[in-house]
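What follows is a single structure, and I will ask about it in a moment.
One protein chain omitted, others in place.
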Amino acid sequence: MSIRVAVVGATGYAGAELVRILAGHPGVTLSLITSRQHAGTAFSTVYPALAGHVDLACEAFDPDRTAEAADVVFTALPHKLPMEIAPSLLGRGVKVIDLSADFRFRSAAAYEKAYQPHAAPELLAEAVYGLSEVNREAIRRAKLIGNPGCYPTSILLPLVPLIKDGLIEADSVLADSKSGVSGAGRSPSLTTLYSEVTESFKPYKVAVHRHNPEIDAVLSEAAGRHVHAVFVPHLLPMSRGMLSTIYARPVPGVTSDAVADCLAAFYADAPFIRLTGRRPPDTAHVRGANYCDIGFVLDPAAGRLILMAAIDNLVKGAAGQAVQNMNLMTGMDETAGLGAAPHPI
Amino acid sequence: MSIRVAVVGATGYAGAELVRILAGHPGVTLSLITSRQHAGTAFSTVYPALAGHVDLACEAFDPDRTAEAADVVFTALPHKLPMEIAPSLLGRGVKVIDLSADFRFRSAAAYEKAYQPHAAPELLAEAVYGLSEVNREAIRRAKLIGNPGCYPTSILLPLVPLIKDGLIEADSVLADSKSGVSGAGRSPSLTTLYSEVTESFKPYKVAVHRHNPEIDAVLSEAAGRHVHAVFVPHLLPMSRGMLSTIYARPVPGVTSDAVADCLAAFYADAPFIRLTGRRPPDTAHVRGANYCDIGFVLDPAAGRLILMAAIDNLVKGAAGQAVQNMNLMTGMDETAGLGAAPHPI
Amino acid sequence: MSIRVAVVGATGYAGAELVRILAGHPGVTLSLITSRQHAGTAFSTVYPALAGHVDLACEAFDPDRTAEAADVVFTALPHKLPMEIAPSLLGRGVKVIDLSADFRFRSAAAYEKAYQPHAAPELLAEAVYGLSEVNREAIRRAKLIGNPGCYPTSILLPLVPLIKDGLIEADSVLADSKSGVSGAGRSPSLTTLYSEVTESFKPYKVAVHRHNPEIDAVLSEAAGRHVHAVFVPHLLPMSRGMLSTIYARPVPGVTSDAVADCLAAFYADAPFIRLTGRRPPDTAHVRGANYCDIGFVLDPAAGRLILMAAIDNLVKGAAGQAVQNMNLMTGMDETAGLGAAPHPI
Partner (left out) sequence: MSIRVAVVGATGYAGAELVRILAGHPGVTLSLITSRQHAGTAFSTVYPALAGHVDLACEAFDPDRTAEAADVVFTALPHKLPMEIAPSLLGRGVKVIDLSADFRFRSAAAYEKAYQPHAAPELLAEAVYGLSEVNREAIRRAKLIGNPGCYPTSILLPLVPLIKDGLIEADSVLADSKSGVSGAGRSPSLTTLYSEVTESFKPYKVAVHRHNPEIDAVLSEAAGRHVHAVFVPHLLPMSRGMLSTIYARPVPGVTSDAVADCLAAFYADAPFIRLTGRRPPDTAHVRGANYCDIGFVLDPAAGRLILMAAIDNLVKGAAGQAVQNMNLMTGMDETAGLGAAPHPI
């Protein structure tokens, strides 16, 4: 029996990636997709790559029609919109996986400090932060998922096990992250034009990016006390891929083996985590796939642990993790629809 | 029941793409891979992207061991080597799909003019040129396939139906082709260094490329007389993808509708041909997939038909078409293992 | 003594390239720059690359102020605007070099067929088409220049000498052109986003591009009769650079040497034309410079001459040729301000 799913906001880059994955997912039927901008247009006209794979036309969003058509709804909209429509969907009995920031915070105050007034604060208590490997059990039972940001995913997956096990000093964390431009979305803007991006590399929103409080909140929960990480995002001259290089001070006496063991234990049953040891991960190795590749080096002279994690920002950083969460919520195999190998180059 | 397959020359770009496709193919067991350079090394060490998908180590080639392990063998080697080993494999009863030029010509003389003395000319009569959609029935019965070159694939698929139906003047053909650099392979060379390729675009081997006689041979067969096409290849600043823009003089009276009808009829049952009409194809829409997208425009003022075809040079231009041919040869569904959708971007 | 120059529309890509060249030009003083969008903002805030080289702030356009400040005015605006302001500038005694299409046609009817009603048709008779090497003497005496389009520049420079000398059949011309995306300008649009362009190659506006009548007009003038060329533009995954591959039928008896001699004679005193013989030109070799590199191959079996020309679309295809024309109009050395070597890579 097949789960019926809908994608609300299907023509942004994350939405389209969701459509691609769901169209090939053996356990679901993609029954409805919406797009305000492209309502009435065939999805394969907007994305000709998918001709022959997706026959649906985009519709305008309607909560009744969506709730009728789907058991699980993915909302891939700019923040602010999802919190306005999620109550109407949940109230009609469907499960919601939101890819925006609207349901990532447990505290409305924290959300509002970084974003804006929250329209549905009563839902925050039941929403589950969808970092699949960290919150797997809660996700299985969830009706509403706040799917993590791409930067937080790449920073938290290597850090959480080490902080939980007390191997690093939680307040020593610096995360230097680099992202491909697809993370900025499909809306035309000067900063994402080809001629502005190629042969360009630069930091942006230094120490003021909205993903910083999201990172801090999860690290604080893992540490059991308030933690603030230094976070500097950079824009890479490439489309897909994200890599975070993370610096932390190990607790005295912690060895390379202890770090390796901690990660191996935490991710023993995690099909999408590949531990690369001392070999640094590479965004090219995870392109198009749901993997998070994690490597590390201990610099004993400096007393620093250097963690490195690579993901595809549109897959493990967005659509792929969302489907992974759907798999968990519906009792399907965690890897269903996500098993295709990355290309060798 | 699963077909056992081997890839000889598994660590070049086309070989690795074969390994990726075959590792995910539901009807085959990838039982053996060889690499002279990497013998003894795990494939996933050479291509970390495929960690978790391929567990084999590379071996040195041995005909006995290969023939024992596999029902079908793909040879993804530089030309000259395949014609030396193919007889030993065919003699042991396995089917061979060769991705080099060694078995693409019916005439040893034609091969030898473009390449070198042929070591197994007696096999040329039984070898089938593996342009899947054009030679489907012969491929089904073949034991030895000469898999087409990437340029010829992108040029012949739009042209053959029109020439066979007499809609264009066969000796008016000019093909202006553009290829990503992965077609040049994985051996380090100055011309394929990143700094030499980025922000660079240039023709090369103008009117002297070895794919020209291959193109001419197939066009001549379709036309029923000797035909020579002008062929100019160019190198694109990208990794994967090939697009050919082809100019031909339509026979007087031929309309746009007649061209569309001819292509639609010829490719009615071809799952990997997508006809895009007047919308030009784009390499991005076929990236990683086995499609050939074909569009065309008739310029009546100039009396010219402009055909455009896009493929992924490593998939429909090499590994994908090879697997498509294997599917035909073994009676599997033509699309088996090749059905994943391209990414939206 | 220094010529005073102004750039109207200084913050588009062509305008900014003009500013760069003029700021380093030994014979001019850049006295005024305008930008509707950035009026009041320092140019180096819009283009930080030029900090330390340009101290001007952008102004709103005012014809009086512009005519007072400058002897020569470059208009780097979208077509339609230049023909509205050019009369006011010419009437105040300044020379105008327009980079749009507004003054490229001798006939208002031809312009209006491709573009829109012409607002200043009386100026077309005195406007000179600024293809520097072809119209050098007329440019020296001109007060109003219609600076050529980038595609026409790359197509006409190799063709005009051969057509004038009667070496090729003028109505056999097919031009397959490929351009970097900077030619599409700096206004945000979906089609020029990094994620849409990278690893993508495609034709566009096949046989309907507005540069086609511009090309036809100049070829017709050179041939002394009406000529229509087939023209197919393509978009390259790179920022700067354009290469046209041009196919033409040589007149019977024409040899490779005759072609070489014709080009060498025509361009004997042309400092920005580099003839590369059989070696194909490469956009990387002209990047950032005002060169047009031209090579050719004669395919005797096919009876075709294959011409290849590479330019930087923003330099020889726009700003550089405009400055070259200014040099001619003001009696300066033709290469003044344009002599810097391209980077080796």
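A few notes on this one:
Letters A, B and C name the chains as they come in the text, with residue numbers starting at 1 for each one.
Basically, a residue touches a chain if its C-beta (ideal position, glycine included) is under 8 Å from a C-beta of that chain, and two chains touch if they have at least 3 such contacts.
As the structure is a computational prediction, the values presented were derived from the model and not from experiment.
For the options C:H53, C:R92 or C:R140, the residue in contact with the chain missing from this view is C:H53.
Residue-wise, the contact with the chain that is not shown comes from B:V181, picked out of B:L22, B:A101 or B:V181. Among A:P63, A:G185 or A:P237, only A:P237 touches the chain left out of the display. As for the chain not pictured, it touches subunit B at residues 13, 180-182, 186, 188-190, 192-199, 237-240. In the full complex, subunit A touches the hidden chain at residues 174, 176, 178, 180, 195-196, 198-204, 206-207, 228-230, 232, 234, 236-241, 243, 245, 247, 278, 280-284, 287, 297, 299, 301-302, 304, 306, 308, 310, 345. Against the chain not shown here, subunit C presents residues 13, 16-17, 19-20, 23-24, 47-54, 182, 198-199, 239-240, 271, 274, 276, 279, 282, 284-289, 291, 293, 339-345.
By our rule, only the chains that are shown with their structure count from here on.
Relative to subunit C, the most remote chain by averaged C-alpha coordinates is A. Of all chain pairs in this entry, the one linked by the most C-beta contacts is B-C.
Centroids built from CA atoms put subunit C at 46 Å from subunit A. Distance from the subunit B centre to the subunit C centre is 39 Å, each centre being the mean of its Cα atoms. The residues of subunit B that reach two or more other chains are 198-199, 239-240, 282, 284, 287, 345, listed in rising order.
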